[in-house]
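Below: the structure, in structure tokens.
Of the protein chains in this complex, all but one are displayed in their positions.
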């Protein structure tokens, strides 16, 4: 029962840390980090991100878990996670190339042909391809399998027509990983097909979707008869649900593992404690108010529980397994915790909570979080979707069925209830 | 915007109070009252309850809202509520005859024939009939309309076969108000029929169902070919759902009005504050701990909100209306509040919380509440049932439907979602 | 037992709602934010004056409607629901204050819309900025003052706990605009030097009245958040049915409804106390009303946004405007926790030793 590195893991960590510290300055852990839903990077930031990626690649640190034939290091997935943890300790350009090396890359590794992998993966590791994931639609969010964006076959090409939304990185992506509907006559989970598309091609229109904070992070993407060669199809025709599930599984997995990096909870909790030291409640320092102390302590208990939960997920990985929906717990509970911490922070500020930006305490980090937290509870699967998955897959509870109101009484499914004591 | 008595109401209250104070001693409001789910009364208590009822009847105070032709006072429903409030101020025998004069009585007033009312109502007001309500079944609790207890017609009689459970007052009831299934081929809400049954008749077996506190409050009732004359049928054949809904509406209504009597929250909150004055948290009196103070204050805010909510319900009544599902709010939220107050009480006691009865603080009133509170959240409609009713009836949210998993995509019902800003 | 608004009062609220509806705030608030324009709807303000809404509680002699405090609570509720970018609640409250002194001249100006009032009555504490008074003239800094950027007067408290209505039109006023979370109202730092002011007596009862009116404003906002979520839950399909048919959404909305109705019940007690005017009842009712309403507006805004799913986290969705406003209203007069603690001080529980 030990959450510390095994000797092998520790050796790898030392090696990674040495290279990182030699190549980038340390990050100030007390620095307020820009939120997840800030504006997308400008051209200079994009170039810096590509340069940093190239530097890692050339030193053999890109794609730690990827096979060497595609430019990867050929390591274990545990090593990938250790690398990710260590990379967070140093100051790097915005992590806008993450998706291609993360869940989209893994999906291609799992479902792409050898030719496709050779074509897409090495340039991705060299920082030449920024990816976006084209899944959600205005009519298909939580019910992702209800997506309607249509692909119609025309000889050796496909013609794509439809729209996608909530596309992170959409504004600057080079390539996109797209799920389409190819058979509208089948049940909704059947009849989906995946493609890789060129985001600069004619027929692709990318527009901002503005965030509650007024900035732009997401995009709306419209496809007007985009032509995609059949060679860019990933997986079999009408088998796209299975392919997309791989993406979603890896997304959940990396979020679950992320908890161990200290990125969850730690900095926000530190800000909150700092704030509680400066604010007052009823004429006394807030840190002397038992009610405030209880809430701070409860957040600490919860943040640590999420961290320890993340170690449990990593242990599964370390032992060669793939974690199931347990990984969702980390994401869901962190989002809820973060929202609660934000609420306390703003409450403690008193009148100053109505201010924003530079006029607000701590440069408005809690005001920014107020508008970001709700999104964390929605993006990547709402609390409700997560609970359904946990209940059905982990607890074995049944799916909802439906009994018509006019069913004859004698045909009503029934069972259970009180029985006399034995 | 005034929750105080109108001049007419105040006059009636003075009159009622004068009679009550002349006929019974005042109740000590600080006295710990026996819980709702205690053992049923013994023969002496039953007799005392009948005597008290007879005394009220003879003085013209029984059935304040009932028509004079059935022995009532012919007053308003608001006067009935004022009477109930005032009667709580004095010390009376256990209120075991309440049901007949409450929701069952009102149902008979609304749906009984003139002959039936004449036969059942006056003796009820004289204290001669203790009633029970025979609704729930082992297979029909929250889904009450799924009840199976069968009534089969045989000429001018019916033959009843089946079982009922969670019957309050079942152990000593003289008569019961029964809902049965008369048409198993119809939808479950159709095909129900109501009867009044003699609880002492052959074919009726009443057994205790023991409560988590070890005592008996509820009964299980079995009908083995009980014969009931058709003259004791209430309402039309197969129209029992409508009749039973009247009962449930009045039950909800009286619970909703009850909040105004101070019976909700007040005494428990007083106990809790008394306890907080005697216990310590971290070496200091609990009443000086801000976290405890915040919880006590939150309970106060909530108890008062429930009380004020109850005034809103009463205003509807006072103006001649019948409150809808709003009445449920009082019951549901009081049950939840009570549970939370109990939880704090036991937490504050420290090690003594593990004790019971005379060995426990405040004679174990919080330990008793621990085992009673959960029942309050279940009896009379669970929290979940109440929320569904509120959402569908007050907010107009749709009932659940069901879409088969294999429905073709193009037939999927759809709508709503993101649209570009105008 | 008459714990409800009359039909006439409810109809009046409907009229005001219709007026706010014609000047629909959300698109304006977004446009002003983008253009960097200070939030204040001058046309709406003029319409409120023209239709004598600003003089709701003032006599017809002063250009008012001569109605009671119940009507003030309804106006606050509608202003909250509509996110009305005008200092209506503070101005109505100032009207009550001026009536009590009484000051006929100012009352006329107030009813005519020529006296826009800002409110600055944060809960007292070591760090609360207060002003000092010498010979009836007020000096000092107030920060942050909601609507302080363009107000003609501010209702505030001095260190001794007395309330003042300070004229902001003289030379001794410096204003600095502050960046705000709330898009519906500006905030400013005011530096006052020897500004003339009217003495309003002890600040406590004015803070309590403000708390009760703000509770109605919060309640109106909370109700709007629920209405938006209910409408979306009925129209938005997922898994083949409206999301409002799923218990996860349905019960969440039912629970919000319950919380709103409970908060409304405590707010009604506040309305009763406003009419009664007795300081002890006022203090208790303010704590009850404000504690309930603060919590529910914050929760309703947060969960309304959540029920909107992806649509909720867009600039175009009204929910975030309420999330911002709910925080600003909490900030201006103190958190639910502070009002709860005040309640205990008043109740059976002994104050902290």
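Letters A, B and C mark the chains as written, and numbering starts fresh at 1 in each.
The definition used in the following text is that a contact is a pair of C-beta atoms (placed from the backbone, for glycine too) under 8 Å apart; a residue touches a chain by one contact, two chains touch by 3 or more.
Please read these numbers as outputs of a predicted model, since none were measured by experiment.
In the full complex, the chain left out of view touches A, B, C.
Checked against the full complex, the candidates C:101, C:248, C:281 or C:316 give a single residue touching the omitted chain, namely C:248.
Screening B:13, B:27, B:119 or B:211 for touch with the missing chain picks out B:211.
For the options B:96, B:165, B:192 or B:228, the residue in contact with the chain missing from this view is B:165. Although one chain is not drawn, the whole complex shows that of A:228, A:306, A:335 or A:369 it is A:306 that touches it.
Touch with the hidden chain on the side of chain C covers residues 246-248, 251.
Touching residues on chain B toward the chain that is not drawn are 37, 136, 139, 141-143, 146, 165-166, 209-212, 214, 279-283, 291, 339, 343, 346-347, 349-360, 364, 367, 370-371, 374-375, 377-379, 382-384, 387-388.
On the side of chain A, the interface with the absent chain consists of residues 1-6, 9, 78, 270, 273, 276, 285, 287-288, 290, 293-294, 296-298, 300-302, 304-309, 311-312, 314-316, 318-319, 326, 329, 332-333, 384, 386-388, 390-392, 394-403, 407, 412-418, 421, using the contact rule stated above.
Quick note on the criterion: only the chains that are shown with their structure count from here on.
One finds 49 Å separating the Cα centroids of chain A and chain B.
Each chain gets one centre point, the mean of its Cα atoms, and the points for chain B and chain C are 39 Å apart.
Counting partner chains per residue, chain C has residues 237, 239, 246, 249, 310, 314-316, 337, 341 touching two or more of them. Looking at chain A, residues 139, 141, 146, 165, 209, 281, 291 sit in touch with two or more other chains.
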